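Apart from one protein chain that is not included, each protein chain of the complex appears where it belongs.
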Amino acid sequence: MTDYEIEEHEYDVLVIGAGGAGLRAAIESLAFGCSTAIVCKSLFGKAHTVMAEGGMAAAMGNVYEEDNWKVHFRDTMRGGKMLNNWRMAQIHAQEAPDRVLELEEWGALFDRTEDGLILQRDFGGHKYARLAHVGDSTGLEMLRTEQQKAASLGIKVFSECTINRLMVDKKTNSISGALGYWREKGNLIKFKAKAIIIATGGLGKMYAITSNSWEGTGDGHAMAMMAGAEMVDMEFVQFHPTGMVWPPSVKGILVTEGVRGDGGTLRNSTDKRFMFNYIPEMFASETASTEDEADSWYEDHSLGRRTPDLLPRDEVARAINSEVKAGRGSPHGGVFLDIASRRSPEYIQKRLPSMYHQFKQLAGVDITKEPMEVGPTCHYAMGGIKVNAETAQSSVNGLFAAGEVAGGLHGANRLGGNSLSDLVVFGRRAGKGAADYAKNTESFLPIDQIEIDKAIQNMMMPFDNSNGENPYTIHKELQDSMQKLAGIIRTEEELVQMLSKVEDLKKKMLSVTVEGNRWFNPGWHLALDLEFMLTNAESLVRAAIERKESRGGHTRDDYPEASKKFGEINFIIKQVNGSIKVEPRQSDSMPDELAELFKDK
Amino acid sequence: MPLVDLKVWRGDDNGEYISYLVEYDEGEVILDVVHRLQSTDAQDLAVRWNCKAGKCGSCSAEVNGKPSLMCMQRMVNFTPGEEIIISPMKTFPLIKDLVTDVSWNYENARKVPAFSPKKVDTDGKHRMQQVDIERGQEFHQCIECYLCQDVCHVIRDHPENKDNFVGPRFFVQIASVNMHPLESASQKPSALYGFGLDYCNITKCCTEVCPAGIKITDNAIIPLKERLVDDKYDPVRWLGRIISKGKSGK
Partner (left out) sequence: MVSQNTQTESLFNRYAKTLRKDRWWLEPLLVGVGLFIFVMYSTVSAALLGNYWPYEIGPYVSPFFEPLFYTDILPKWVSPAIFILWAPLSFRMTCYYYRRAYYRSYFLSPPACAVQEPADSYSGESTVPLVVQNIHRFSMYGALIFVPILWNGAIRSFYWDGEIGIGIGSVLLLINAFLLSGYTFGCHSFRHLIGGGLNSFTGSKYQLFRKKIWNIVTVINSHHKYWAWSSLIVVGLSDLYVHMVASEWITDINTWNSFF
């Protein structure tokens, strides 16, 4: 084997990922005096978080005084179909308001109420208007604010640097470092670290129609699992009900829920507001039953019950799916989302400027005049690395996780706006957890050279192979089959089919062949990401087969009802001797004072 | 499917433009066509992108000589068979194909003053009115595509100025801090010196290319220049200062 030169670094805490979670974690860890660095695949400031639109949920009570963390907690649990880790949901609801104020303290400019406080907007599944926002570019505001904070603190950033393997000391089950490569030249880089925080975001890129960017390959999920960490709830994937469906090139690009929060409604080809036909029992008592009631709720929440357009995302996505299947869809296979006939052009342009431009520039549609065409798009992974609610540590010592890559908070379905607040609440906790851990760790653990060599060989394989398939083709095959066989509506038969497809693609991956050299070569980068996507696809499908019920982001045509038995079980996914195993685990039950919250209606 | 003639820069500084005939669909954008090329005939073609919706500012390049986001250039604006030249941004050192080394921008980001807010009200909250924050919100729309930096002739044509001039993107950032309704410290005029504001000759190319629609020149650069003028060149303020000095002198 050729000898490769490897650049080496040492940090107390290494943060993988520069999204909202990673940045918050790094800022915290630095504040505790640990030497800290951030690594990210894209340029600094381009993480997914920058695309988040609608807002961040926090029960600040600026618009509805009745709102408090308990209501937020309850909404989150019910949205997650009670499968959430209750302690995480509690911490999240309690700490989110402080994190919003903290962003403001660092320079963020949220939209305001009349009294000069932070304005909050309505979103699906939230009882009260609760999302702090900046027009429809809240994620941008959050990421820039954190980014500038990080820059002013002088945190070291390795950008366009991809981590490919985590290094673990097998004897103590503790993290020792990570190996990666610079995208620019393909040179290798090795980090020694006392603690590592994974904040690599989502895994949606394994689906054909997705709101995720090329980065959403779930590297962190897969790497952590390979390193021995336990994963949880991998079967739950959120399909956001409103993605663009036309033109083909933008299929999947997100249309924020803020459109509905600000008054937009869903209609089918017969111009009917069909959501009134899809109100599930669990939400019937608090959902409007007539159009008039829904409309008056927009004016004042005490005048009526909330509109069914703002049911949790899983419900809305399924409803759209059924309408389209029943032949009542829009010309390009979605449904209509109409705000033009309900709000003035000035209001729309002011509240939803980037949606306005997105449709105008990409689809030639003026949303102040015409309805949009929308359909479900793969959006968010509820499942992820199983972490301790207090410290965000995984089942591997010194390995922490925060943000979308961590599982537990959202249960079977995430409420809109709960992700941005999740990022900062648990980003901060992970930063503190890792800093504490690093401080209590005397010295850096040695990194096993054999593991490094193995990883390098694996990374260089696509250049050594010949006559294999190209990575783009394999990726496309995975995307198409996941979309078809493990999408919104699933059956045992198709899932099993998907499993063998994954096996098949894994074999192809072993001989994947790329052109050119290591110099900024997207083909090679994709070839390396394939391994992660296939690993995650397998975890997802295996867990999905085991969950023989329909719940949240997991709908089984062969088991259409939610079952009580599965309602108390989380599936833990882990790698044992190189193969992926799924095991059911009883969910923690919450203390009485919290359980109390769900009793009164 | 119709074809276009994509002329793409390939390689590093010693590279060349290579023509490819690529299929496209009317509903697509340039970036889609570049991706099609990448998944077929030019698999190692280096190009940056993330959101494909004009939100992340990754896919900056020069299309027919104009700095623009590839994901926001619709193919309907071109005719079948047309030649489209795609080059990397000129102002930054080339890495490969359409990817340039934009690290200069990140160095500048560390130079500009940090925000330091006023104290919170007694209930632990800040109060600002919507009218107060709208100015800053415009600046916060920046997606860091660096197209303004690319087009600015101060550095595009005179790279030697890079040490003394942070560029329009960072004037926007300085403005957002300097004009922040809660800003306390950096209001000092000294916070405006040393960034090369006076190199800008307000020819407005940055505003012309900004995909976020920020009126960089009118709303950030000129107002900052005016704040400097307050400090240095305003005759009325000279007088004011002389008088107040005279008084405090006594």
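Some observations on this one:
Per-chain numbering from 1; labels A and B assigned in written order.
Heads up, the rule we're going with is that a contact is a pair of C-beta atoms (placed from the backbone, for glycine too) under 8 Å apart; a residue touches a chain by one contact, two chains touch by 3 or more.
As the structure is a computational prediction, the values presented were derived from the model and not from experiment.
Looking at the complete complex, one finds that the omitted chain is in touch with B. The residue touching the chain not shown here, chosen from B:Gly54, B:Pro168 or B:Gly196, is B:Gly196. Touching the missing chain, out of B:Val166, B:Met179 or B:Ile214, is residue B:Met179.
For subunit B, the residues in touch with the chain missing from this view are 7, 9, 13, 15-23, 36-37, 40-41, 62, 64-67, 85, 87-88, 90, 94, 128-129, 131-132, 151, 153-154, 156-158, 160-161, 164, 179-181, 183, 187, 196, 198-205, 208-209, 215, 218, 222-223, 226-227, 229-230, 232-236.
The rule is simple: only the chains that are shown with their structure count from here on.
The mean-CA centres of subunit A and subunit B are about 29 angstrom from one another, to the nearest whole unit. Listing the residues of subunit B that touch subunit A in their complex gives 25-29, 32, 38-39, 43-58, 72, 74, 76, 95-97, 99, 101-102, 106, 109-110, 114-115, 117, 120, 124-130, 132-133, 136-137, 140-144, 173, 176-177, 180, 213. Subunit A meets subunit B in the complex at residues 42-46, 48, 50-51, 101, 104-112, 115-117, 119, 134-135, 137, 140-141, 144, 147-149, 151-152, 154, 157, 159, 184, 213-215, 246-250, 253-254, 354, 357-358, 361-364, 470-473, 476, 514-517, 519-524.
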